[in-house]
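All protein chains of the complex are present and in place, except for one that has been dropped.
Labels run A and B following the written order; every chain starts at residue 1.
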């Protein structure tokens, strides 16, 4: 058992890294039950007032609704547009596909503030600052790479010869798409949609620039609250998001396990 | 005309990508074009904004700091991600799932909220400092310092390092190591001679992504940092939103853009896997 010492060291290192990754995330949960308006850790006292504040204060709850609506629209638009692009890229022969793919992924790489400043400049001229369409367009741009990557990964393992087989069996292109292609790349499309939703729901930099007092997304509200004062409502929001995501991912895991059976 | 239908089929895929490309054009290419344009044209045509940028000491300090923080964040990420990704690649399915979950959990909370958690932990009276005090150490200034910014950014960016590294490591055939061992090579030697070179493309890929993302970081340095740890993004935002100087802000933006894509262009050849594993996917 000579391997034990290195193994132990590796395990310990990983444990520390895992804690480092996870712990800061979990800090917000106890904070959200703080008794006083302070962000000292560990919190003193216990109360549900920050959750109450979140749900009753129109500033907070309104921004949640805005974010949810925008994210839903982005999920739909980015998934449709991104899936189409991913299919196009996959079918493209030669270098064109790789080039277009690289182009479509650049929004992930462009520094957020530079992009935000640019979009702000254009939105000022086109009166899109603080509008639904402004948010949806900007967030769709940022979500497209995730959809292209997720659907593209699924298409890479999709056997395109099945489409030829379907044609030989009498299926038109449209029918082939809906009966063969779509069901088989659905996991990629769904995870792309999820990524798109999360990207929009979480987006803060561009939103900070194109926001307006009338139409504010949740991350913008969180940000301005954090820079204004020490309000544990932020922690309550964080905890709620954590809870919501956990539920979605948990369901996804269960659903995914079920789907893997076939 | 069989030929025309073939040409039609060849052009079909391009049409499918057009909506996505249109979004990119309208919401990315045009805005970035506007930024570039303004950096040369406001307030008047010429290179004045760039001259100003490279002749102002504060700007250069911030530029240098942006690079140095990004560098250290990248180093920390590589050091932390390497053993972690290795463990992921050799772990059993359950342990692997747990390790992957730990990487993904930070994404479950809003990015801004995550930074809030670091503010809480790093503040002068925060957990870390109180732990240090109770252990008999001196207090360390973390919040509003480069150290604090580096710690926070490393945690935020670590997943971007772990994932590509894991993808490469997973494809390395561990039987190679056994083969080398059976040929009499020392474990440490096999690691440096075989495993490390094979995993390097993953290191490069992850490090490049982390470095590029770090260069443009905005929220974390803004909330965790102070005047002594300002990064370029903050400076751009100040020029545009506070000083309404689009020209100077634009020039800074172009510098950041050029740095980002320049590094990507330089690094991308090193990210390719030179030795395709047998049985690897296309």
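Definition applied: a residue touches a chain if its C-beta (ideal position, glycine included) is under 8 Å from a C-beta of that chain, and two chains touch if they have at least 3 such contacts.
By our rule, contacts and distances are computed from a predicted model.
**Q** The complex lacks one chain in this depiction; which UniProt name from "3-isopropylmalate dehydratase", "Spermidine/putrescine import ATP-binding protein PotA", "Nitrite/sulfite reductase" or "Acyl-CoA dehydrogenase" does that chain carry?
**A** "Spermidine/putrescine import ATP-binding protein PotA"
**Q** Which candidate, A:56, A:175, A:212 or A:246, sits in contact with the chain we can't see?
**A** The one listed residue touching the chain not shown is A:175.
**Q** Check the options A:44, A:161 or A:228 and report the residue that touches the missing chain.
**A** A:161
**Q** In the full complex, which bits of chain A touch the chain not displayed? Write them out.
**A** So the residues of chain A touching the missing chain come out as 159, 161-162, 164-173, 175-176, 179-180, 183-184, 262.
Please note the rule applied: only the chains that are shown with their structure count from here on.
**Q** Per the centroid of Cα atoms for each chain, what is the distance between chain A and chain B, given in Å?
**A** Each chain's C-alpha centroid was found; their separation is 17 Å.
**Q** Quick one: which bits of chain B touch chain A in the complex? Just the residue numbers, please.
**A** Those in contact with chain A are residues 10, 12-17, 19-21, 23-24, 26-28, 30-35, 38, 80, 83-84, 86-87, 99, 102-121, 123, 125-127, 155, 158-159, 212-213, 215-216, 218-219, 223, 233-234, 236-237, 240-241, 246, 249-250, 253, 256-257, 260-261, 264, 281-282.
**Q** Quick check: in the complex, which residue numbers of chain A touch chain B?
**A** Those in contact with chain B are residues 10-11, 13-14, 17-18, 20-22, 24-25, 27-28, 31, 39-42, 80-82, 84-85, 87-93, 96-97, 100, 103-104, 106-107, 109-122, 137-138, 140-141, 144, 148, 156-157, 198, 201-202, 204-205, 209, 218-219, 222-223, 226-227, 234-235, 237-238, 241-242, 245-246, 249.
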